[in-house]
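Heads up, one of the protein chains got dropped from this complex, but the rest are sitting where they should.
And then chain A:
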Amino acid sequence: MAATALSFFTSPTTPKPTPPITTKTPIPRTNLTFFNSLSSPSPHKLTFSPLVTRSSTPEAPVIESEPAQIAKLGSEDALKGEGVFAVVVIGSRQYIVFPGRFITVQRLKGANVDDKIILNKVLLVGSKTTTYIGKPIVTNAAVHAVVEDQGLDPKVIVFKYKKKKGYRRNIGHRQPNTRIRITGITGYQNYPAVTLDS
């Protein structure tokens, strides 16, 4: 896995004018195709009957600072995408994420509170009926998240001691972390799936 785990940028539809964050890495080309796929199928879902397949609908976003477009879509398909989860790599650690829940990850430098994040390194997507197993990643799949908090872990007392040498160090340490709220999992539908019989 390369060190370029994620790319931040403010979403184009955010109402408040937050300055775009300088990306550490150039945004991969897959992002562009992904954005198209987000905008094109979502009106489909609305025009079709609301009983579309469970796995293909994104979860209702919980955050109130959502753009109107996505919020409308979410209210329509609320609680339809339940049971969808993904395994995503954030900062060379892997997390199982569910839409609507939050996770605490290592500090994402350069991210501000209420920024939207798109995580591209999705290793696995599972829904109630199908599993998409990435080899190694599920192409075009993305996990959308919102930065909720830039915090600190509980304090750890680092006590170093060498006997008979007069050496002792007592240092407090609080590891910086970032809490992100998962808003949705998208873009995995075209990947070859492993469908379960039962």
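Please note the rule applied: a residue touches a chain if its C-beta (ideal position, glycine included) is under 8 Å from a C-beta of that chain, and two chains touch if they have at least 3 such contacts; residues count from 1.
The working rule: contacts and distances are computed from a predicted model.
Visitor: The chain dropped from view, which UniProt name applies: "cyclin-dependent kinase", "Postreplication repair E3 ubiquitin-protein ligase RAD18", "50S ribosomal protein L20" or "Orc1-like AAA ATPase domain-containing protein"?
Guide: Hidden chain identified via UniProt as "50S ribosomal protein L20".
Visitor: Have a look at A:90, A:105 or A:124 and name the one touching the chain we're not showing.
Guide: Touches the omitted chain: A:124.
Visitor: Kindly note down the residues of chain A that lie in touch with the hidden chain.
Guide: Within chain A, the residues touching the omitted chain are 1, 85, 87, 94-96, 123-124, 126, 131, 133-136, 156-161, 170, 194, 196, 198.
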